[in-house]
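Every protein chain but one is kept in place in this view of the complex.
What follows is chain A.
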Amino acid sequence: MQTTKFEQVNETVYNETLPNGLQVYLVPKQGFSKTYAVFTTKYGSIDSHFRTRNGEEINVPDGIAHFLEHKMFEKKDRDVMHEFSKNGASCNAFTSFNRTAYLFSCTDKLDDNLNLLLDYVQEPYFTDASVEKEKGIIGQEITMYDDNPDWKVYMNLLKAMYKDYPINIEIAGTIETISHITKENLYECYETFYHPANMLLLVVGSFEPESIMHLIRQNQSAKEFPPAPQITRLFPKEQAEPAQAKIEANLTVGLPKCMIGIKERDQGLTKEALLKRELATKLLLDIAFGTSSAVYERLYDSELITESFDFDYSSEKDYAYTIMGGDTPDPERLVETIQAEIEQLKQKGIDQDDFERAKRKKIGNFLRSLNSVEFIANQFTSFKFNENDLFTVVPTLESITREDVEKRLNEHFVVGQMAVSIVRSASQQE
């Protein structure tokens, strides 16, 4: 078991890669009552075109990773959620574009819960009848999202930004696509992506690391796994520019919703370079549009934005983009104004005081996040999947210079890379 100390944030990480390839990370939190465990596979909604273990190239229906996540909870002779309930744990799972995570939190019986987590995720059980039954439940989940304007404006923006890359597809699929899912293709996906060598287990909270690592080793060594399959994902080549400049939809809303996306042109950054780009871009966004920026004040005073205005930068090796926006009475004017403000900012450059302040703010915010075992649990794995370490955020932030941010301003804030998504009520149509 390796130990890494992160002095500045006073956290220690224990880790080990087991013989079957599973990576295990333990983050004990002194004085906490709760423990959170997350078992994640590097398999999400975008992984729908790949080679099977026999080298055969297949396309599976949209929404299958999410469907598989739902079906993992059902077993032949027991219900996993009920087992967790008996131990007082609350369990959950989620599927994103590039991963599927199974998790629980508990304040008692950690050993039992951890064995349960490892066992149920490593024991697929699908029948034709239970697959059919799930279609009704997921159908309602999809319908619920269809009524959610925040989700609609976001997914539509991804569709506008990405032409071929599959993050433009709904994570849960559609009622039509999930109707084609069978137990056979669930098993196919499971066997390809749920091998321990493609997975990571993280435990954060109140426990003694040695004994927990021992338990995990024992659990895993008692099981047989085939050799790790070579995973070949087949992605289409994505064009650099957005697929379309503007996309609109109608749903009942109080005020129209408007999101602006900026698609990153260059791909392929990894490790520290990827993290540094992400943090520099987030600093840039805060300096340019944060609540204490001059731009925010002007937009708010002119009633073009409300308190719902927000922004974020998502960054992965194969795709990265900024999203900003919120509720606005006049989407078209909001877009024009933001584009004009960006041009002005490029003229003026980044102010040193603004830069220093944004940096302090980010450092403080990050420290605050570390109070939350949920935050650590949710972030740690995505950092690891990109070969980075969550606890190096503070030193990486400290290493970023004003020039780094200015460079991002010029290379990322490019009008030709922007796309706009608008959702308004039919009656708000221009």
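Just so we're on the same page, contacts are C-beta pairs under 8 Å (C-beta built on N, C-alpha and C of every residue); 3 or more make two chains touch, one makes a residue touch a chain; residues count from 1.
Please note the rule applied: contacts and distances are computed from a predicted model.
J.: Identify the UniProt protein name of the omitted chain, choosing among "Peptidase", "Sugar ABC transporter permease", "3-oxoacyl-[acyl-carrier-protein] synthase II" or "Cysteine desulfurase".
T.: Record says "Peptidase".
J.: Of A:Met1, A:Met144, A:Ala273 or A:Ala340, which one is in contact with the hidden chain?
T.: Touches the omitted chain: A:Met144.
J.: For the chain that's not shown, point to the residue among A:Ile46, A:Met72, A:Ala358 or A:Met418 touching it.
T.: Counting the whole complex, the residue in contact with the absent chain is A:Ala358.
J.: For the chain left off this view, which of A:Ile231, A:Leu251 or A:Val414 is in contact with it?
T.: From the options A:Ile231, A:Leu251 or A:Val414, the contact with the absent chain belongs to A:Leu251.
J.: Touching the left-out chain: which of A:Ser33, A:Gln239 or A:Gln344?
T.: A:Ser33
J.: Can you name the residues of chain A that touch the chain not displayed here?
T.: Touch set of chain A with respect to the missing chain: 8-10, 30-34, 79, 81-82, 85-91, 105-111, 133-138, 140-141, 143-144, 146-150, 206-208, 211, 251-255, 257, 290-294, 297, 300-301, 303, 306-308, 327, 357-358, 360-365, 367-368, 370-373, 426.
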